[in-house]
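For this depiction, one protein chain was excluded, whereas all remaining protein chains were kept in their positions.
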Amino acid sequence: MALASTATAPRGGDHETPGPGPSPEPTAPGRLLALLRRLLSFQGLLVGGAVVIVGYLALVPLGYLVHDTFLNSTGTGVSLGAFSRAYGGNSQAGSMMLNSLGFALGSAALALVLGTVLAYVQVRTDTPFKGLFFAASLVPLIVPGILYATSWIFLGDPSSGVINTLVFKPLFGTAPVNIFSVWGMIWVQGLHLAPVTFLLMVAAFRAMDPSLEESAAMSGARRSTVLRRITVPLLRPAMISASLLMFVQSLESFEVPGLLGLQNGIYVFTSRIYFVLRAYPIDYGAAGALAIGLLLIAAAGVLLSGWLQRSSRNFQTVTGKAFRPRPVDLGRARPWVGAGVIVYFLVTVVLPVAVLVYASLLKYYAAPSRKTLGSMSLENYSEVLHMPLAFTALKNSLIVGVGAATAVMLLTSVVSWVVLRTKAPGRRVLDLVAFTPIVIPGLVLGLALSFVYLRMPLPIYGTLLILLVSYCTRYLPYGMRYSSSAMAQMSPELEESAAVSGASWFQTFRRVLLPLMSSGILAGWVYILVVSFRELSSTILLYSPGKEVLSVLIWEQFENGQFTTLAALGVCMVLILVLLVSIAYRLGARFGLQGDSSN
Amino acid sequence: MLTVESLAKSYESSAGAARRRKSADSTRVFAVDGVDFDVRDGELFTLLGPSGCGKTTTLRSIAGLEQPTAGRVRLGDRVLFDAARGVNLRANRRGFGMVFQSYAIWPHMSVFKNVSFPLDVMPRGKRPGRKEIEERVHQVLDVIELGAYASRPATKLSGGQQQRLALARALVTRPELMLLDEPLSNLDAKLRESMRFELKRLQRELNLTAIYVTHDQSEALVMSNRIAVMNEGRIEQIGKPREIYTRPATRFVAEFIGTSNFIEARVVSVTGGEVAVETTQGRLIARECPRTPALGDTVLLSIRPESVDVSTAPRGDVPNEWSGKVRTRAFLGDAIDHITGVGDLEIRSRSNPTVSIPPGTEVHLSVAPDKVTLVPVD
Partner (left out) sequence: MRTRNLTFSVSGLLAATLVAGCGGGVPGSSNSDAGEVYGRLKGLARTEQRARAEELAGEEGKTLSLYTSMTADIATPTAEAFEKKYGIRVSVFRGNSETVLQRTLQEQEAGRPGADVVETNFAEMVILAGKGHLADYNGSGLDKVEAAGKFDHWTATRFNVFQPAWNTTKIKPGDEPTSWEDLALPKYRGKITVEVSDSDWFENVTKYWLEHGKSQAEVDSLWKAIAANSKVAKGHTTMMQFLTAGQTSMEAMNYTYITSRAAEDGAPVTHLPASGVSTIPAFARPNGVGMIKGAQHPAAAWLFCDWLLTDGQKTLVDLGLTPSTKVPGDNSVAGLTLVPFDVEGLSKDDSVWDKKYDALLRGADTVGR
């Protein structure tokens, strides 16, 4: 290539997209007019609109949080008192931070390794049992966190867990598995998150030209060397993106630390926030200070990932040169890899789901015995079907889930274009801002939204729309990661060739960008759809009677103490979502992309 | 037809870049530093230069993919870009066809869809009807011999086919100007050779006007009507291939195009079309030179190896003759090179492979005066 990409890139891996920058200044009015015309063009409105919406979604809760954190008790000035309340005294802030970081790093690392290996095996090898990946990539996502963690308690409790009593005790005479430890938390969280990494990495592997690896193999490199020296570095942007996401999501998750950590006094940020938000009068300042602590860690993560990716921007793996994906022949390793797939499938899907199915057939949960096996019935399922709200809730969840997934992916694909493909001032800030909702506690988000929309003359509060807004806000960061890693992998020449062919920006976006990003976008869409079915922390404050969603029903069953009914509901949910997602993939495949071949 | 005037593109620099100018406020790096040329109707105009010379940036500025910092680009009397007046027509409004180095074939579309895309996205008023689109796509696919592949996914094509597909896509709108950014550099040698002639044939038959970017001098010499040799963001020389080859205006051009023997010399007499120069190994006569030198000027002589006649027997009747000893020889297949030591000089000569002289042999070299080019030394 010519000078363009070698000598001139001004900072890191930026594309040589010209800035509005230092051209000789034309006359001021002409320039203003041109700017105005540009902004009023279709593209300007679309891009500007997306940016404004994303900024708005992210900044509302952030503003609310910052306002509560820094305002002093009289409401007249700025104060840092909240921070001393949150971190000072006997709050054991140091060990809490260490626990949080250890837990989040561990979970992210586990999820990254598992997800990447699985994605590689799925996309790049001739492994047997490819069909299992589909389930393995979805089921842990679908099973609500409460249920997933609970299943693992039944499995991994140090005294009565099935793994200890049925496997280790008889075989080795010890009970080494303790789920109530940081390692246990990492295990459960990592397994729960691995599908997200898997979805992200599958998109990345699909988009990568295998000849890049083949050429290394031809140079005499062994397979492990190829992986280490070629594959991993090429996938670095996607991997960094995924690990950042996993890291921050683990930081802000509460179900696992709440159920597994509290037992032995392992406190993390979120359990402190829970405590603060539970006490009355609620010390929003202290909760905010904790959330801002999370935000700072997350921001550091974003910056770090940006720094790590600085040289990766040139690694666009989707170029205009087409390639034929050819699976690696595993040879003698094939049965071993197949066995690995089966084990993974057993551990992440079959075990927890079996616990759920088993529980759903009982009247109350008890460890398996002759007595419990004899008393099984389908009563819980008939109870689920007769719940008056079941169908309303399913319908509402579908509306909100599909709506949020679609809106977020459309918005973020435009916004990630702005972030990655232009030199617009403030684009890095935009990227960061779009990331902030990930650390805003659900309850704070709920409060912020009800605060804003109760005061707005629009019919949003008290309707499904407010849930839609809330989900869009919560899942914005995830959408951004999926979109931007899809976009980062795409060579700008593909867009440029469309532009030179006479396509307007919108035509390029719709006919070239979106279809090419579709693998990543679909993965993001599925992710958001699935997780929005279980979002509770803001939903519980914002839903209205008659506008219940499934997560509210789940919560109700949980509160009722109907674990077995809840398990039945969980099983139904898994079935419905698996069906839904299969349809989505089929449709996606029909859209003419390198759809999902695994289902 | 296309006129480029004092085009420049600079960046804020951080460190270690090619060319700098200290201005009052900051250090700027110039990727393109004041380029002027015009492209005539129906010609294939080549921007030739090494990596980093600014040729691609120039092409992308013409395409509208990059915004230059200064200068003007006009197509006929249509202003495409004018920094001074703040005019910058978007790429999609310029109506050019472009072939990218990576082909930029859209992997999610079929061959047909890739080609029909530029027609499909035309504004409603100008867009041809469905049937016409189909006809035109098939017509252009036939021209580039991909007719049988129309319904295939683009990803199922071989490298050469993809290259032709990219070409078809650029041609289908019958653009006024084609921009080709190293289109052949990803092909293997054999295919590249045949595609050169193919491209040239198409260009001639369809009477295309094209700007062609390459770093491959032989490609440029074969295909171009005219060549602009670029170096460090500036144009060193514009001319017909023969001119560029035989009469390089600068040392850079002479070095970059082909191989050459360079000999330092001083002008001792200028008479009519003949210039006599003094070298360390005696006097030489040169005929024809780009600029008539003044007496006493130091000049550089450029002598192409194939212009050097080598023989074991002295000729005696020619003006420029040396004698020396063969040091090495190299067999090139279609030619043979001898490197002969003449005093402190080393002269490379190229001749028919039948002439092969073992090293150590005493030989006589001669060169016709009109094959000696004087390159001015700055």
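Note that the chains take the letters A and B in the order they are written out, and that residue 1 is the start of every chain.
In this text, contacts are C-beta pairs under 8 Å (C-beta built on N, C-alpha and C of every residue); 3 or more make two chains touch, one makes a residue touch a chain.
What you are looking at is a predicted structure, and each value in this text was computed from that prediction instead of being measured.
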Option touching the unshown chain, where A:Val123, A:Ile163, A:Val384 or A:Leu430 are the choices: A:Leu430
Sole residue of B:Ser51, B:Gln67, B:Gln281 or B:Thr361 that reaches the chain not shown, by the stated touch rule: B:Gln67
Absent-chain contact - pick from A:Pro233, A:Gly258 or A:Gly306: A:Gly258
Where the unshown chain meets chain A, residue by residue: 17-20, 35, 38-39, 43-44, 47-48, 51-52, 54-56, 59-60, 63-64, 90, 92, 150, 153-154, 157, 160, 180, 258-259, 262-265, 267, 274-275, 277-283, 363-367, 388, 418, 421-427, 429-430, 443, 446-447, 450-452, 454-457, 461-462, 495-496, 498-499, 503-505, 508, 540-541, 543-546, 552, 556-563
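As a working rule, only the chains that are shown with their structure count from here on.
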Cα-centroid distance, chain A relative to chain B, in whole angstrom: 50
Residue numbers on chain B that touch chain A, as the complex places them: 10-14, 17-18, 29, 31, 49, 51-57, 60, 63-67, 69-70, 83-86, 90-98, 100-109, 117-118, 120-122, 153-157, 159, 162, 166, 169-170, 173, 179, 182, 186, 213, 215, 233
Chain B contact footprint on chain A (complex, rising order): 1-4, 6-8, 10-11, 16, 18, 21-24, 26-27, 30-31, 34, 318-324, 491, 493-494, 496-505, 507-508, 511-512, 515-516, 518, 592-594
